[in-house]
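Only a single protein chain was left out; the remaining protein chains are all shown in position.
Letters are used for the chains, namely A and B, taken in the order the chains are written, and counting of residues starts over at 1 for each.
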Amino acid sequence: MPEPEPFEPLESYGEEGRAIASTGAGGASDLATAEAETLEKNLGGPEGAGPDKKARSLWSDAWHDLRRNPVFIISGLVILFLVIISIWPQLIASGDPLDCDLSKAQEGSQPGHPFGFNGQGCDVYTRTVYGARTSVTVGVLATVGVAILGGILGGLAGFFGGAWDGFLSRITDVFFAIPVVLGGLVLLSVVTSSTVWPVIGFMVLLGWPQLSRIARGSVITAKQNDYVQAARALGASNSRMLLRHITPNAIAPVIVVATIALGTYISLEATLSYLGVGLKPPTVSWGIDISSASQYIRNAPHMLLWPAGALAITVLAFIMLGDAVRDALDPKLR
Amino acid sequence: MGRYVIRRLLQMIPVFFGATLLIFLMVNVMGDPIAGLCGDRQCDPATAAQLEKEFGLDKPLWQQYLTYMGNVFTGDFGTAFNGQPVTELMASAFPVTIRLTIVAIFFEILIGISLGVVTGLKRGRPVDTTVLLLTLVVLSVPTFVTGLLIQLLLGVKWGWIKPAVSPEAPFSELIVPGLVLASVSLAYVTRLTRTSIAENKRADYVRTAVAKGLPRRRVISRHLLRNSLIPVVTFIGADIGALMGGAIVTERIFNIHGVGYQLYQGIVRQNTQTVVGFVTILVLIFLLANLLVDLLYAVLDPRIRYA
């Protein structure tokens, strides 16, 4: 008996599986990618009420949910606090992170120095506070770079399709095939600059394919919405379609993944420092402090625990923020 | 099915050459390949020039790449810094890292999937919240910190394991390092399984299975799990390549002489042949693992199989 109805969702199903399957070597933020796929799928929702109405109600619904979500409030406050002390560390730390006294090396907690001293006799509390600036800067700038580069390249590929899309997909495949930490070791091993720029540049270079894949999928989903098709039928120009109809609906998964990725970039900076290719002194960063403390871990674990704890809380805050936003935006989980 | 596999295979080829070319370029940025060859001493100009000619380094980069790939296809991966052929290093390093990866994958499947199923079924209950928090902690602490702390506690303070793995690296010594290597992926697998189960739990076909009067166990194992695990299994498959490439940190902590260790040595000694050779194999493993995932995907999902 002939089957008159083709099975429609087949191709999209396959592609989606690919996307999840191939995120492996992306390292740090695979999960975000995999989970964003669902969000992407669900946001393409059944009711295409109208471009503005839909986008606005999506975000205002999400905001309505978020304001009541303790996870969002707590992680938001933690991030706000981090940003403030990154700008004005002297608000809560009066000392100088580079003012060290070797005679006090590895000493524990004492009055005025609650976290004790590190291997060079610097105050761990002051260095932990000042380290926030570097870590947050690296995280934010790398994320912004990755989101802009990946978002634009992936978005355009999804919108225009064709040869450019095919080419870009292969390029992202190539980048996914190279383990991130390994790429960092190779590229950063020759860097002598002690600024944050080489590390940020490396993260953007190896990180953009992840976001581009998300943006691509998300634009393709948005493009299939009825009202976008309608706008096209009414003769809207490409730029108008992209700016007014597609971007507002396609940007949610990109923002979610970028937020979670931000945390993982901070973590990656520390890992690179541990491998000796990350940031270099006299820059003050959690990564540098954790990796130098790792040599003394058996005798003076406090030197490692404080900066590592600060880093973990920061990463956690960004992951939870991204999680909360994703849940709020995902109509299926309501 | 056949066409599907062939298409995937064809897509792999440009990715393989692209990735190896990319790493080749990166390594060339890395530094002077000659410097590493004279050991720790500075090469004198005459020797350097001669070596350059010998290795074809005076030729343009694309020619060097082609020559190198040509050699690779005949099994010649060049020479490591200590004069050993790179292939010999590989023969000693890869089995160790493969064992480590097997341990890690085992934990991902055993712990990750079980936790994911339990939390997905009990979404919103205390078990779910607890496990979810744990996964968040694992995700937010960098692997090397987790590794160092576990090594400190289990190896140094409590003496349950040897802090460093012996050069032979038998399975028994790789359990804890394997767990450390798996930790982040394990948290992903848990969360992915949880999301997938929670989403499929409300699927119409699960409702049908209940309406058919199937026992709960059967509804879960036969209908819910089979569908929910498709994305998880594909994730784990793809993770094989990522774990082997990411083992560098774990191997450094536990002093395991595997792929990561050799690569690290290669980079520190600026030995391009070692680095490019190892990465080429890693890329190949990554691609093959992905092909495996594609096949697995088709096996698990008839909608792909009969495309």
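One rule holds in what follows: contacts are C-beta pairs under 8 Å (C-beta built on N, C-alpha and C of every residue); 3 or more make two chains touch, one makes a residue touch a chain.
The rule is short, and it goes like this: contacts and distances are computed from a predicted model.
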| task | For the chain that's not shown, choose its UniProt protein name out of "Methionine ABC transporter ATP-binding protein", "Acyl carrier protein", "NAD(P)H-quinone oxidoreductase subunit 2, chloroplastic" or "DNA ligase-associated DEXH box helicase". | result | "Methionine ABC transporter ATP-binding protein"
| Absent-chain contact - pick from B:6, B:210 or B:268 | B:210
| request: Identify the residues of chain B touching the omitted chain, counting contacts across the whole complex. | output: 202-205, 207-215, 218, 222-223, 226-227, 230, 300-303, 306
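We adopt the following convention: only the chains that are shown with their structure count from here on.
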| field | Interchain centroid distance [CA atoms averaged], chain A/chain B, Å | value | 21
| Residues of chain B touching chain A in their complex? | 11, 14-16, 18-19, 22-23, 26-27, 29-31, 136-137, 139-145, 148, 152, 156, 185, 187-188, 191-192, 195, 199, 230-231, 234-235, 237-242, 244-246, 248-249, 252, 263-264, 267-268, 270, 275, 279, 282-283, 286-287, 289-290, 293-294, 297, 301, 303-304, 307
| task | Enumerate the contact residues on chain A facing chain B in the complex. | result | 7, 10, 13-14, 17-18, 20-27, 30-31, 34-35, 38, 170-171, 173-175, 177-183, 185-187, 189-190, 263, 267, 270-271, 274-275, 290, 294, 297-298, 301, 304, 308, 311-313, 315-316, 319-320, 332
